[in-house]
Every structure is written in C-alpha cells, then in structure tokens.
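Attaching a single structure in structure tokens format; questions to follow.
A selection of the complex's chains, in situ.
Note that the chains take the letters A and B in the order they are written out, and that residue 1 is the start of every chain.
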Amino acid sequence: MDIGFIGLGEMGAAMVANILKAGHQVRVWNRSPEKAQPLAARGAQVVATPAEAFAGDAVFSMLADDAALREVITASLLEHAPRGLIHANMATISVALAEELATAHASRGVHYVAAPVLGRPDVAAAGKLTIVAGGPAESIDRIQPIFDVLGQKTWRIGSLPQQANVMKLAANFMLGAAIESLGEAAALVTGHGVGMQDFLDVITSGLFPGPVYSGYGKLIAEQRFEPALFKARLGLKDVRLALAAADAVTTPMPVASVVRDSLIEAIAHGDGEKDFAVLGQVAARRAGR
Amino acid sequence: MDIGFIGLGEMGAAMVANILKAGHQVRVWNRSPEKAQPLAARGAQVVATPAEAFAGDAVFSMLADDAALREVITASLLEHAPRGLIHANMATISVALAEELATAHASRGVHYVAAPVLGRPDVAAAGKLTIVAGGPAESIDRIQPIFDVLGQKTWRIGSLPQQANVMKLAANFMLGAAIESLGEAAALVTGHGVGMQDFLDVITSGLFPGPVYSGYGKLIAEQRFEPALFKARLGLKDVRLALAAADAVTTPMPVASVVRDSLIEAIAHGDGEKDFAVLGQVAARRAGR
C-alpha cells in the first residue's frame, strides 16, 4: 500500500519501521524533521508538510496529544485532502476531540478511523500491539493489512470512532487503578514486614495472573522506576482524558480521581518521566517510607 | 489425624466434609448445634463445648469475625488446652487480634498458626483453597496434611502468624479494588454506548487475564448479583480490616477508602447479601443509571 504517516515519536517510529519492513511505501512527516532521518535510511520518503502525507491509500497519525493533533489536522488540511482518503488516527486523544474530528472529516469526504493502541514502545517495535478500532467497517477493512503488521490483534468496537477512544481510555484507567492498588498493598504488607515479592507470588498465582500485576508489581517490589516503559506523565494524560470522558456522560469515577491525584503527586516530586509504577513510591512516601 | 474443628458456617462445613472424606477423625463444635448434624451424618463427632474440640493433634477454627472468635477463644479455654496443641485459625480476622492471639497462645504453651484462605465456599467444597499460613514452621509441618486436603496450595509467609492475615487482607483489598475499578469502567464505557462485554474481551485477552476480571466483569456486564459467591457484606468486613491493619502501620490507602465507601453504599441500599460485584451497581447508580 501507499500510505502517509504523521508523528514519529517513539511509538510512531517503531510502527513505521514495521510497515516499511512489510514492504509498504510510506511518506513520513514529523514536526522536528531529524526524527525522520533513521526511517529515510530504511526507505521512507520524508515529506515536508502534513498535506503531502495526506495522500495515497491511507494516512496514519500518531501524535502526542490533543493539542498536537489540533495543530496538524487543520480544516485547511482536510479541505485539500483527496476525497475518499482514509485517516486512521492511532493516538490516544480525548473522546471530545475524536468526536469533533469524526464530524470534520465526514463533512470533507475523508474517512476517519480511530485506532488507538494498547502497548508500549517495546510492544510496538515487536509488532504486537493491540489495536482498538472504531469507524466505518469498509474503511477499517481497507487498512486492516497495515493493522496486521502493527499489531497482533485488532478489536473492532463499532462504527463511531470515538468509542474506540473510550475503550482505550477505560483500559488505561484499569491499568492505573491496578498499579495504584499494587502500590497501596505494597505499603500495607511491607509495613507489616511481609515481602512484596511474596505477596505478588500469592496473588499472581491465582487471582491476578497476567503481565500487569506481575510486571508492575515487580517494579514496585524492586523500587525500579527507570527506565520507564510507560511514563507516569503519559499515564496522567490518559487518566485525565478518562475522567473527562466520564464527566461528559455524568459518571463519577472515584478511583480514577485517586489515581489522578497520585500521579499529580508523582509529577510534583519530579517523577513524571519515571515509569507508571512510580505510583508505588507515592504510596510508600505517604506512609512515611 | 485426630482433630477438632470450630465454626461450621458455609466455609467451615465444606472444609470439614473434605477432612472427613480424607479419613481423619474430626470433633466438631458450632454455636448453633443444628449446623453440626449433616456432618455428624458423615462421621464427625459432635462435641458440646469448644474445650472438647481443643484436643487431639490439632484444632482448626473458622469463625465469622473477631467478635465470634473472642467469645469462643477465651483465656480459660487456652488455660485448659493441652500443652503442645496446635491451633490453626483459618478465619479472616484483624491483624491486631491475630497478634493478640499469638501472644495469648504462646503464654499458655499452645501453638498458634494463622492460616486464612483465599477462595469462596464453592472453592472450599472443591478442596481447592489457597492457604496463606503464618506461624512456627514445625507447627505448620505437622498440620500440612490437613491443609493439603483443604487447598491446592499452601503459601508459607513467615513465623509471625499475623503476617498471614496481613497477606490475606491485602489480597482481598486487591480484589475489591479490581471490582470497584471494573464497575467504574463499566459505567464509563456503557455511558458512551460501548458494550461492557466488548470491553472485557479487550482487557482480559491481554492486560488482565485470570478469573477476577473476567468473572466479576461478567457479573457486572450482566448485572447479575445473586446468588452471591462472595457477599458484599463480607467484602466490606475485609476491607475494613485491611484499612485497620494499614492504620496500625500508618499507611494511607485511598483506594481502599473508596472501596469501603462504595461497599457501605451497597449495603445502605440493601445489597449486603448480594455478590461483591454489586459494586458495579453502585457505580452505575452514581452515574444515574
């Protein structure tokens, strides 16, 4: 396929590398052009404007946040985009913006697919992302070959793009809640002289198997918060978006509020670039340890 | 072995049945003697006082809460107990009482083992409990054959009995936190028209495999809170104890406080006998649904 790709951060760069490896043509654009160089070496065509990326069979975007997206995906860009182009936005953005973009694209005859991903940069590099896709089925069908390169599984959520964003945000809320709970439990058990790893052995062998409890639990047990696989700062971004999405449908989420407060506390202590697991340190500090 | 067993509620009765089936002699006592009858039919010897159960190789207890235990395990009972007897208390009690009992038993030459279990009555009936044991290794060694009948795995936590209680309470806190989070996420996603089961499919396939998320998530998705496998009322009891244990080591647990408040709210709405999953209903009600 002939595709465009906008946004070459850690996640985006890893994704483009996989798409190139699979033999597709990729026009790449990034605000700071130096990030495009390593991909040019692998065969990507570096373009000078987002509009040049908005062409071919489909364009994918992976920008940092709502603000970055708003600056790049302008009314003028959509106006000049070829009718029938598919834009798959894979970034985690607000539900409100996803809804707004869906409308704006539709009014210009551009197909909008929301396809946020579950998985950190290492998972992206391995082509093992979980993709949560929302939007018109035919559009998703056409770009599914690219999704198959990027991820191990694509979940199709429905025809409203923003529902995929809701799903993603809810999943990351669950992640944050699990890590915060692990941090609190760690403070409790170690306060009584019980080893956190012993505790993890018990709960992960039965109640809570899977990567989250054992992985983040281990980071908390070892107080190893760097290097970050998923930064606290980005975790906070997602929890904020989950709370905003909940507010929009008048849904209180008290645990999400707690996780938000704890992440703010982490960042206030200079730990925003540390791993999401640093919530364990917040819980320990509150307990005076 | 020749053992005593005190407390024949749902859990205790299921456990005694398994011990009898394995060929051991069991003297059973319960405050309301009618609960002992079905076990008498299976070969248990019904005794009239706790003191008669406090004899033989070891005595096990599975009483409802701290208050019940305090009434039965009196100073006088311990004074008249045979020196060297092992008492394994398998109920979930406060860390403070566990510590107090450990001291009281030691001063009377009775060995005290705390062995709270993870698992609901159906798991107890299947002999598949997870046992978390704290206390002197030699004592646990001697009663391990009984533990092997009751559970699929015994975790040995350390030589201080109360540490087993801390472990158990922390595990049940994790359970409560996961259910509360599921309830909040359900309110969020369904508020945006996303199916809860679809959400569960996504998160349990990768992030959160295992029985808790899929099991309680399904109950929430189907709003099926009866019959209860683990009652909200008992969940609250455990979260209260976890908070008290945390308070004792000056550890704030804000998520535990949220879970406690939600469970109180469930009980205030007459749902104390419903399943722990009823937290999903609390979250939905808060969102006006």
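Here is the rule we use: contacts are C-beta pairs under 8 Å (C-beta built on N, C-alpha and C of every residue); 3 or more make two chains touch, one makes a residue touch a chain.
The structure presented is a predicted model; accordingly, all values stated were derived computationally and were not measured.
Student: Please give the number of copies in the complete assembly; 2 of them are in place here.
Tutor: If we count all chains in the complex, we get 4 identical copies.
Note that only the chains that are shown with their structure count from here on.
Student: What's the distance between the Cα centroids of chain A and chain B, rounded to whole Å?
Tutor: About 38 Å separates the centre of chain A from that of chain B.
Student: Provide the residue numbers of chain A that touch chain B in the complex, in ascending order.
Tutor: Against chain B, chain A makes touches at 95, 118, 130, 132, 153, 155, 157-158, 160, 162-163, 166-167, 169-171, 173-175, 177-178, 180-182, 184-185, 187-189, 191-194, 198-199, 201-203, 205-212, 242, 245-246, 249-256, 258, 261-262, 283, 286-288.
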